[in-house]
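One protein chain is absent from this view; the other protein chains keep their places.
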Amino acid sequence: MKDKAVITLLTDFGWEDGYIGAIKGVILGINPQCLIVDLAHEISPHDVLGAALVLGHTYPYFPKGTIHVVVVDPGVGGERKPLILATEHYLFVGPDNGVFDLVLRREHGIRAYELAEKRFFLPQVSQTFHGRDVFAPAAAHLSLGVSPEQMGPSVPIEAMVTLDIPNPLIKGEILQGEVIYIDHFGNLITNISQEVLGGFAPDDMVEIEIGGEEVRGLVSSYAEGGKWEIIALWGSGRLLEVSLKENNLHQERGWGKGERVRIRRRR
Amino acid sequence: MKDKAVITLLTDFGWEDGYIGAIKGVILGINPQCLIVDLAHEISPHDVLGAALVLGHTYPYFPKGTIHVVVVDPGVGGERKPLILATEHYLFVGPDNGVFDLVLRREHGIRAYELAEKRFFLPQVSQTFHGRDVFAPAAAHLSLGVSPEQMGPSVPIEAMVTLDIPNPLIKGEILQGEVIYIDHFGNLITNISQEVLGGFAPDDMVEIEIGGEEVRGLVSSYAEGGKWEIIALWGSGRLLEVSLKENNLHQERGWGKGERVRIRRRR
Partner (left out) sequence: MKDKAVITLLTDFGWEDGYIGAIKGVILGINPQCLIVDLAHEISPHDVLGAALVLGHTYPYFPKGTIHVVVVDPGVGGERKPLILATEHYLFVGPDNGVFDLVLRREHGIRAYELAEKRFFLPQVSQTFHGRDVFAPAAAHLSLGVSPEQMGPSVPIEAMVTLDIPNPLIKGEILQGEVIYIDHFGNLITNISQEVLGGFAPDDMVEIEIGGEEVRGLVSSYAEGGKWEIIALWGSGRLLEVSLKENNLHQERGWGKGERVRIRRRR
């Protein structure tokens, strides 16, 4: 038996309203045989960077051929283009507002198309809910074998919107990064990757500081450190993460996005 | 291959407890081949009107034959009847407490049945969780081809519970509506439909006011207007919606359900 087409949904819709339901209904109305996977639905409202990071940390785990639909779309109805991206293994459907930033950074040979052919939309397209009226039907048609090329004109990759994710800075003996994402547990995920820190100092030769407090680290798991101790470790997305042992660091200290993390090379 | 039966779930259960899980287990225990779709699970606790609106804005998008299960059921174990509704395209399962109000307003030729035949329930029926013990097994049996008629006696549509959704009023040059639903983004959805406003004045000939503030509108999408500006537009359910540009209007102004919206006809 041929595997079913997989369509994932990544949104900031929450579970209160009918928005997720309407999208699923539209998809199943066009392709009742596809498998819809709820990826994440509580991205902070309008948080394009959050959506880009969550997508970047999940899409590579899915089987080849998966269609990833992203609807974090504060500019719906405005000038931002509705897009399809085709990479070696996946298709992506969503707005051209930066949600595909990590896909663009990682993948080679991407082709992009503007979703323009109205015959693949719902008959009536609202200006407030392209998730239901444009992205969902397009994804469902892709899952039935329509090619991205059929859906609209090619878009040059260079023309796509990217995000201004801050890079860590190295000044002498100090590497300075910052918090770019806060997860459900209140862990602070920074922009410092294993590659960047690896080029600066070995893991066991660093001192880490955030918000004026010294951090215990780098430890290798959340199980290390004492209760209420602030620890630093490599998170599941291979970015440096700062955590309060068995507690919510974001709530306890109030540190949020943009909070500086300073790493000193020990001698 | 025959399409799988689709069963949607719409509840106020949240994702903390085992309530959603138990319902899914019961359904799959009876029909392991059906497709269960999470429609919405964070309806405000006991908010029957909210459930009715969310159902009304989603059910028409699903393929014919879909079975919609609604468990927002504060009167569980009391006198309210457990029901099945059969419309031209769909079946609905849930309590007779108003959750089907929008279905009743829209559909013609509805047949309704009281869920009474205990052989389609779980062997032990609690007085606190009919979602698991009555509605879930009934929906699963329906998905296997049992007809609604087999599940209990016919109920006259006129006897069903309906909701007292307020209607907008027109007094001279003023159309007055009110907020009836607040969504995840803090947008305020009113009881003013495109039909009602259309009969009053053209979209570009109105001045809109809420909570003593003048609104920019009608705009055509969330992308219009400046930051922190209050805008009014047609939402995805074709009701007039008031929104704070890229922000949460409900939180920022404290306006909730029942807040008045006044529309003046311009000369």
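For this structure, a couple of remarks:
The chains carry the letters A and B, assigned in the order they are written, with residues numbered from 1 in each.
By our rule, contacts are C-beta pairs under 8 Å (C-beta built on N, C-alpha and C of every residue); 3 or more make two chains touch, one makes a residue touch a chain.
Quantities reported herein were computed from a predicted structural model and do not represent experimental measurements.
The missing chain, though absent from the display, is touched by one residue of B:129, B:181 or B:255; that residue is B:129.
For the chain missing from the display, the contacting residue among A:15, A:100, A:113 or A:129 is A:15, taking the whole complex into account. If you put the missing chain back, the residues of subunit B touching it would be 12-22, 24-26, 28-29, 32-33, 36, 38, 45-46, 74-80, 126-129, 132.
Mapped onto subunit A, contacts with the missing chain fall at residues 1, 3-4, 6, 8, 10, 15, 35, 37-44, 50, 53-55, 57-63, 66, 183-185, 220-224, 233-237, 241, 246, 248.
Please note the rule applied: only the chains that are shown with their structure count from here on.
In whole angstrom, the spacing between the mean C-alpha positions of subunit A and subunit B is 30.
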